[in-house]
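Here is the structure we will look at, set down as structure tokens.
Complex shown without one protein chain; remaining protein chains in place.
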Amino acid sequence: MNWRLLLQGSVKFACMESSSNIGVLVGVPMDYTSTYKPGSRFAPDYIRNASCNIEFYSLSTGRIMESEGFIDLGNIILPPGDVGKSLSIIQSVAEGAWREYQGIPLGFLGGEHLITYPIVSGLIDGIDTLVVFDAHLDLRDEYLGSRLNHASFLRRLVEKGVRVIHIGSRAYSGEELEYLKTLENIKVYSVLDVLEKTVEAAELGRVYISIDMDVIDPSYAPGVGNPEPFGLTPLQLLGLLKKIVGSSSRLVGFDIVEVNPLVDVNDVTSILAGKLVFELAALARGGR
Amino acid sequence: MNWRLLLQGSVKFACMESSSNIGVLVGVPMDYTSTYKPGSRFAPDYIRNASCNIEFYSLSTGRIMESEGFIDLGNIILPPGDVGKSLSIIQSVAEGAWREYQGIPLGFLGGEHLITYPIVSGLIDGIDTLVVFDAHLDLRDEYLGSRLNHASFLRRLVEKGVRVIHIGSRAYSGEELEYLKTLENIKVYSVLDVLEKTVEAAELGRVYISIDMDVIDPSYAPGVGNPEPFGLTPLQLLGLLKKIVGSSSRLVGFDIVEVNPLVDVNDVTSILAGKLVFELAALARGGR
Amino acid sequence: MNWRLLLQGSVKFACMESSSNIGVLVGVPMDYTSTYKPGSRFAPDYIRNASCNIEFYSLSTGRIMESEGFIDLGNIILPPGDVGKSLSIIQSVAEGAWREYQGIPLGFLGGEHLITYPIVSGLIDGIDTLVVFDAHLDLRDEYLGSRLNHASFLRRLVEKGVRVIHIGSRAYSGEELEYLKTLENIKVYSVLDVLEKTVEAAELGRVYISIDMDVIDPSYAPGVGNPEPFGLTPLQLLGLLKKIVGSSSRLVGFDIVEVNPLVDVNDVTSILAGKLVFELAALARGGR
Amino acid sequence: MNWRLLLQGSVKFACMESSSNIGVLVGVPMDYTSTYKPGSRFAPDYIRNASCNIEFYSLSTGRIMESEGFIDLGNIILPPGDVGKSLSIIQSVAEGAWREYQGIPLGFLGGEHLITYPIVSGLIDGIDTLVVFDAHLDLRDEYLGSRLNHASFLRRLVEKGVRVIHIGSRAYSGEELEYLKTLENIKVYSVLDVLEKTVEAAELGRVYISIDMDVIDPSYAPGVGNPEPFGLTPLQLLGLLKKIVGSSSRLVGFDIVEVNPLVDVNDVTSILAGKLVFELAALARGGR
Amino acid sequence: MNWRLLLQGSVKFACMESSSNIGVLVGVPMDYTSTYKPGSRFAPDYIRNASCNIEFYSLSTGRIMESEGFIDLGNIILPPGDVGKSLSIIQSVAEGAWREYQGIPLGFLGGEHLITYPIVSGLIDGIDTLVVFDAHLDLRDEYLGSRLNHASFLRRLVEKGVRVIHIGSRAYSGEELEYLKTLENIKVYSVLDVLEKTVEAAELGRVYISIDMDVIDPSYAPGVGNPEPFGLTPLQLLGLLKKIVGSSSRLVGFDIVEVNPLVDVNDVTSILAGKLVFELAALARGGR
Partner (left out) sequence: MNWRLLLQGSVKFACMESSSNIGVLVGVPMDYTSTYKPGSRFAPDYIRNASCNIEFYSLSTGRIMESEGFIDLGNIILPPGDVGKSLSIIQSVAEGAWREYQGIPLGFLGGEHLITYPIVSGLIDGIDTLVVFDAHLDLRDEYLGSRLNHASFLRRLVEKGVRVIHIGSRAYSGEELEYLKTLENIKVYSVLDVLEKTVEAAELGRVYISIDMDVIDPSYAPGVGNPEPFGLTPLQLLGLLKKIVGSSSRLVGFDIVEVNPLVDVNDVTSILAGKLVFELAALARGGR
């Protein structure tokens, strides 16, 4: 089946038609494995709407992007409640978009964090380092009887041999900490590490960045599935993104997940997510 | 596996311990196949909390129920996002509770309407007539690529030969109306029929009642997944319930589904659902 | 102490200065004995604000009231959490206003239903019949260890010998129903009675009307402390008010209680309460 | 200037592309003259989104409309806060659409009620009767120093000689009632008239229907700019619409105004508005 | 026309009557040119109400202000939707208050940022430096066909020759950056400049301060029309205000704009705005 048939139209990101293309966007409205408040299925369109009311300007690069734009492919059509089929469809779309838009960063708007599993699986040959920003490790083996969910997705990717840098964590299960000790291919910077140490980001190669918005403190990003206190500030995140993209040979793609617009205040979490899309595209382009 | 292990504790319905037992209650916090706003997973506990702030009185029977009570078994533990396994667990619990509590009405607090499928499947030998109250027929063959979801559950039960009386409908797809013409074992009273005709309820035998709260007008029950205008009033529903229970040989069980507390106002939909539990138990007991 | 010193200014009802005076208004922002969601303390000012955005027109009489107005005395100043002292202050203000504004209906904006106890106690010599609209009887002897609260206020008044007509009830405790059997001086019309029988209202003499807004169905008045399904419609209430005022020798005063603006939707309950103030004043004036 | 350049794209009504066309839709996101809570500017898109989650079925006609569709032209682009220029643009679009889509009903999604003024002005030669549903008369001469606003729009049209049937009113200023006595070309049915009398609808000719959603009771339509108690039920409105379209030679167009999604509950007012669009299109087509 | 007739009463700021006067306050409830969520018209009264629940204490000066007070003139009466007439009225009131209350700081509570245009125009002879705090430059030439709106107000003032210090910006259009290069009389400190450089504030002379609350990070001030991430903290703003007032010969006046209470959480943005009024008055008075 043609991967484009798996998509449906929607308001375009930033309400703009693309000319000079700086990124390809796909919405992934999946939230079936959420264990607390569902609602991240609505995030892609809230982020798009929010992006229509902000300036085309990137703070991290100083770049004005009014003459540039995104190819927004719309949202993936998913069978409600069918996780297996959904993951397969997401992977097909990720692979299709990757083949078609060579050299342009692919941005995915979640949805829950589980979507990173099929996306990275689909792009796996093009990625040297997966950088994850998250308050949680998502390294459980299984959760409530399921091996494929938002709390175990990274374990599934680690098992596939993906090299990971994980930044911003501050909530762990004992099982995850035990498992972590057995791993060599993952580097974890807790939120305390970010405050106290330098995040080493050398020779990352081709990078894919996954941002679970709960890495940011709930004061800045209240509208997430599992708000976790003691988080990063947006400026700290921006500095780290700049460093990582700057240390990479290329930004292959990124996702922004776990925004839940139904529990947000004045759409500030969607606005911040939309802003990060602009910033990541500008950083990938280079600047300042 | 012992079916009791599939349950977890919770606040008790009406905040009371049972003595003279007039009903067994089970919460079924499943909402993965919701196609619009999810959140009915929270309904069982909201309904329980609401029931703690209302009088133990039934308007339809005039019965004071302070000296009677429910056995509240808590909520079924479900694997998030795994529909197949969830349905199997729900059916196990329904069967287990049915065997154990012979002669006492079983009440299920949804969750989405799909839960009626495994419940009725589990109790099928004990049911002569399934009475469904719903704004929708839920008779689609499949929906967004899935055959087991809230919009097709009744078709799956009709295919099993269950005899159905359906009351309150007012929104149809063409497919459903075509399918309906081929069926003999179902009687449909639209909301207009309820206003204009008499609902015939004779020789119902052992009855199971499934109430999709969207059968009630959104003015009275705004907190549902798919509010549909032009619905029944609570007093109309109460009159119909009284007639149906009165025409049955026995009320085997009932469910109240599709309450979504996250989009409600002042918990009025949860309160009304809690009230219906009292009324159904009182009606089953006989009265006035 | 001068009773006027117990009051503080506020936005005026209907945002108007009075000329021809058709009513005296007092806000009573007390909600300490609420057992569920507190917030009725904010009702007086929400009702006043709502009244500024509606026409000076009464549907029940057809009277335009633009050239008439209310004397709005503001809100009573109450010591937070001190029920005894608060009731004493409320009674002082009620007595003071009654002496000063002879012949003009006194309207009190609650606040919880307990405020009716000191008000009616203060005006007791001037009242022949107390007409209460309420989903509940409020006839408990005590509640959670307290004899003076919103659930027992009417018992305290009945014990003082006040003659009562109670309309709209639909939720009872066993204790209340037992107590009711022992009483002669109270006539109770349940919500079913209102639908099926005629409310007899003859020789009421001087009437005080207390409206617990939960007498109205929660679809019309969701913003109340204890929403109770199966209630009156606003038009039914309006018809009953017209009948009662018409059957009285005089409307001495009225209160509107239990509005909780913090759990309302789009202020519809405050607007309806404000509308009732207009209607009661117009009915007292006579009309159509 | 080409009138199509005054429009911008948006989610399509009912999320469908038209084939057999039964109506042309235009969003008019104007709310600058609102005197209470603004927000009706967001209504066109909320109504469209709501319409994507309801069945393509009309209760008043029994018509399934899945094979039919609307031409949705998107929203008119308006200069924020510039009333004069905005009215001129709206009239241009109304005239342009009317010339281009001869014989197809034009539906306008407001926005505030003032938009009816430029729309009807633009279509005036094609309209024999303007039928207005509204809790208010909107017949003030001026309001807070302005002659063109939501509270005076109908006076401006009456001054142009438009023949009007007005249904559902229940809140009047003295000025409006005085003015009404001087008019011959308007027939007013108050909400009490609707309950007690027959609405005479003969020889209406070509009809334009304007529905201020506050004509409906706030229990069913809480999300409006000025909720007014004692309103119509949706079924009463549906019956009246059926009668009026049935008595007309043709439904030229209609608007649905004053929905304010920012103060709604669970989008029920937007859903009801979307439903009315389906019903009006089905009625215009004839049915049952 | 007497400028005082253009005002209407309201709850007084801090619920206090003034004795020793430290500021004159005027509410300006205008939000017609808002391009996203309107609602700042409600800010003056929300800020006043919030100010009644906070201590009369200024953190920046250590000053207790219980024995001091404000003259609160109430809100300006504006014709809804008529921008031109509204600006003229605002300027009249600003001029009138300035003439009457010589030597006392004038504080204006918006409303949208456009109100700064008529205010500063009215006071222009008494101002040497306009200090603007804003996430945005508001230097567009026109916006959606209008030259007088919240996004262009500062350009209109710059064109009049006003000397400007602009602090806290972080979102620019290309047009604004181009225009900025042509200007000499404006000094811009972006939010990054505030973090990295010293804001030079020497020889400011008589200063007017305009605070668009979106200069503060949305985590602290979520209730604004256009939340913009990466903003100032309240303590950073307080430090800058102290520096600027300390470097001025006098604080002529100030405004606080773009608070939108309808999208706030627990009124924290209104509370912070009220706090800033206290702080500015205390700073003008001198302290610590």
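Chains here go by letter, A, B, C, D and E, matching the order in which they are written, and residues are numbered from 1 within each.
Keep in mind that, in the parts below, a contact is a pair of C-beta atoms (placed from the backbone, for glycine too) under 8 Å apart; a residue touches a chain by one contact, two chains touch by 3 or more.
Being a predicted model, the structure only gives us computed values, none of them experimental.
Residue in contact with the omitted chain (choice from E:Leu59, E:Ile77 or E:Leu180): E:Leu59. For subunit A, the residues touching the absent chain in the complete assembly are 35-37, 136, 170-174, 177, 191-192, 217-219, 222-224, 226-230, 260, 263-265. For subunit E, the residues touching the absent chain in the complete assembly are 53-57, 59, 64, 66-67, 217, 219-220, 234-235, 238, 265-268, 271-272, 275. Residues of subunit C that touch the chain left out of view are 31-35, 37-39, 41, 77-83, 85, 143-146, 149, 262.
The rule we apply is simple: only the chains that are shown with their structure count from here on.
Steps from subunit B to subunit D, taking the shortest chain of touch contacts, total 1. Measuring from the averaged C-alpha position of subunit A to that of subunit D gives a distance of 43 Å.
Residue positions of subunit C touching 2 or more other chains: 217, 219, 265.
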